[in-house]
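A single protein chain has been removed from this complex, and every other one stays in its place.
Take a look at subunit A:
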């Protein structure tokens, strides 16, 4: 049984581990190669900017390769590892249970609680392996072992929290999708709490309750504190014990939080293809929109702390301008920088929705539908249209939330500006939608991975290119290179048109292949 779980988790573990090791090693080596050419001033300007602080956490030890790497990649990698662990944990527990494979295993001597505990251990170990890989990347790049170990432990701990949350959510909900949603939502709430703790001095203690805050507090390569890691360990243990405990005394195939099994009034949406597409999109959209709105409400609320910072530090504006970050000096520039992150969210949402279609196909849920007079292209286009519209709604929700937050603190951000900034990232979302549809046609088992590549890969590419001054040709391949900092800058219409054109091409190619290929089951 443990062997089966290991088999199902090892490929993902290897990919994430290699990514973590590669990213940290690459950034550390590049930093060394620059040999201080980045300049202390520009680094300080970058690091002290509130927008950047909100995104990447407070900078410590930026003068060392290790410290710089941790500051630059730590949050991104921790989020990645945490979400991966949570999704893997729900897949191996609730997903397997939903597919009926637990029934067979539990027909033997193994009890449900023991089975859940074993899967949890497998994912915990996987998270540990990834942490070690991240540390190894730093050590191989020549950074001090102690700092690398602290960072690796923090990374592993974040993954372990994700794993334990995933297993816990898998015990609570009877469906894998809702379990995954809950686990990821809690994890991202932790990220939000870290941002609040960094932005609001009175709420600094919040950092001690979230893996991201604890990773920051451990200050790898600067202070190398052990206490935050200890607290992280306690947190992991607590959630893991809770997860295994909640597996006891429930029926296999059911969750602790039982939704209602009956519904007397059928949904009126479910009478046609577009109705079905809307029906299956609206709940995930509500979840994603709530998350994005909470995040951008916070961004809006933090806007004045940044303007105050600018008022108190007139030298900073000059410094930032010299370093090429002139746009960051205003509220508009600040939200524009953070709306860039929204583009990643839009892309992930679009890709996740197409991945849900691919998942339905694998589970055989589309077989009955495609036995009706439904051309596959019609279904793909209907679904893509609804997902595209939902992506617009998601962007608008985030924009409106940022405006509401900024208006609350009187930061001077117009609703039109906020919406324009949020919607500017839409081409990236559509690009991901196109890539996901292409994958649906050509590689249905990799829809999510291929679909998020333009957003996540493009974002990482831009960050790396900008940090190390790679050639412009490389930068050009990142979709983010073609986004303007709306609302600080006017909208880049040509860039948007180009991206939408590529998206349409990808989608068309994917649909053509989708109609011609065999349906998987």
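By definition in this document, contacts are C-beta pairs under 8 Å (C-beta built on N, C-alpha and C of every residue); 3 or more make two chains touch, one makes a residue touch a chain; residues count from 1.
Here is the rule we go by: contacts and distances are computed from a predicted model.
Looking at the choices "Cation:proton antiporter", "ABC-2 type transport system ATP-binding protein", "Putative membrane protein" or "aminomethyltransferase", the name in the UniProt record of the chain not drawn here is "ABC-2 type transport system ATP-binding protein". Which of A:272, A:410 or A:490 touches the hidden chain is settled by the complete complex: it is A:272.
Contact with the chain not shown here comes from a single listed residue; of A:26, A:374 or A:415, that residue is A:374.
On the side of subunit A, touch with the chain left out of the figure occurs at residues 98, 174-175, 259-264, 266-267, 270-273, 275-276, 280, 360, 363-365, 367-376, 378, 516-519.
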